[in-house]
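Below: one structure, written as structure tokens.
Not every chain of the complex is shown here; the ones you see sit where they belong.
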Amino acid sequence: MKVAVAKGRIEKAARQFFVEKDLPVWPEKRGRELTVKAGDHEFIFVKGDDVYKYVMHGAADVGIVGGDILREKTPGVLEVVDLPFGRCRMAVCGPKVRRNGTKKLKVASKYPNIAISHFASKRQNVEIIALNGSVELAPLTGLADCIVDIVETGATLAANDLEEYETIFSINAKFITSETALAEQPDELKEWIRKLSQEGDA
Amino acid sequence: MIWSNSKGSIPEGWYELQSGDVIRPKRWMLSFLEKAEASGYAVIDPPLLEYYSHYQNLALFDESAYYRLFGNDGELLVMRPDYTLQIARKLADGHEPMRVAYAGAVYRRTVKHSGQPHERQQLGLEWVDGEEKDSHLIESFLDMTEGVLPKDRLTLKIGSAAVISLIAKETGIQERTFRKILALRNLESLRELAETYRYPLIAKLPFLIGNAALEELRAEAPDSLKDAIDEVDDAVQHLRSIGLEVSYDFGQTGDFDYYSGLTVTGSVEGKRVLSGGRYDSLYGHFGHSRRAFGMSLDLEQLDEVMK
């Protein structure tokens, strides 16, 4: 089984969860190598944004990735198990003192599709500025009036004098796979899914 | 926003094929069409461009996947997105049973920089209003594609859109929504549905896969699903009896929302090369309802495993 794992936050929580569920894992301190073999299994550590691409093209059989990315990209992979970690929420956030009454609200986000769709449903005029990181800087520097971003603890917001205006939806990590993988190794996959989705332990 | 239009460039997702890559699929298509015609199939080549208005409310693909353009009078046209639709448009008025063969390319825009082609070569058969059993139609398809598709390396999976449909009807879940969730095989959402509608089978459905699946399903299914399940059982028995490798997949929804009965997918070394199923509801969209079963081969995928 080839497993693509989103590097960082998700990776850490996933490892712990896999240990609990008695699934194969990678060493706790994996160093800088990006692929790790563990028995018959291979773990591939990539950016969150790329996990579904490995699964979609068959370069990985399964993947562990944040639901925010799947929601933004709707890539059509099988989103088989909702995992009990990587929990956060997608929210509109901005300065405590809100900028009022402007022609067009400027919104910065790493999730432009989610942002557009959210404001469309509210029939609000917005200018979307897509960013790749550190979105919380946008309101501070005047690049945008507010942001659409994931909020976990709220610490980053607080540190930047921002507050959450509105929650859009909540998020958790997901275990994904493809029809191809399901065709090739149905039994092993079913076993993994069984373990991952056991409600008892979670 | 900037694209490459230097002298030699080609739009993304399009390719310039050479020698064998050109000739091989042409050989497969011709061999298939000649065999099909000799066996009494009507060989049909529908036009490359169609009125988009025929398809716009079918919602089979995301709107952005259609290659749309305008006709001489400003009417919206679409490059053939699918053969089954075209054949349904053509035959929906008819009353005689028909057996149809086609071969050619379908066109769908794919996501930018996703490495997926916009043109796909296919060949396929459609049976309209015939009396034959689905499993015999599958067998016929394999006969007509002999020399193209290697039967001995093929694994078939049989599912049932009828089971899905019946569950939707019994529970009152909107069928289109149910299919969408099932297509993602998302356990959490399906568990929620199972609980809300007190229908535990729903939560198991996505992974009722493999040889034991039939018995698992029988054990849990209400009587109302019996016929649909038996139909799958019969089909699998027949296909095994003629030496094919077949198993169950009750979680498969088929590529299209219009499937209404048995569904079939086939892979060679994990690549899905074949798909099809029964779709008795589609014809109603174009005229009056007719029973129909269709199967097609993806020559792109097949080429990858045959090389």
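Note that the chains are named A and B in the order they appear, and that numbering of residues resets to 1 at the start of each chain.
Just so we're on the same page, a contact is a pair of C-beta atoms (placed from the backbone, for glycine too) under 8 Å apart; a residue touches a chain by one contact, two chains touch by 3 or more.
In this text the structure is predicted, and so the values were computed from the model without any measurement.
Participant: Please count each kind of protein chain across the complete complex and record the totals against the labels shown.
Facilitator: The complex described by this file is made up as A x4, B x4.
To be clear about the criterion, only the chains that are shown with their structure count from here on.
Participant: Where the centres are mean C-alpha positions, what is the separation of subunit A from subunit B, in Å?
Facilitator: From the centre of subunit A to the centre of subunit B is 31 Å.
Participant: Under the definition above, what is the set of subunit A residues touching subunit B in their complex?
Facilitator: 53, 56-58, 75, 78-82, 179-184, 186-187, 190, 193, 197
Participant: Over in the complex, which subunit B residues touch subunit A? Could you list them?
Facilitator: Residues 111, 114-115, 155, 157, 184-188, 206-207, 209-210, 252, 265, 267, 270-272.
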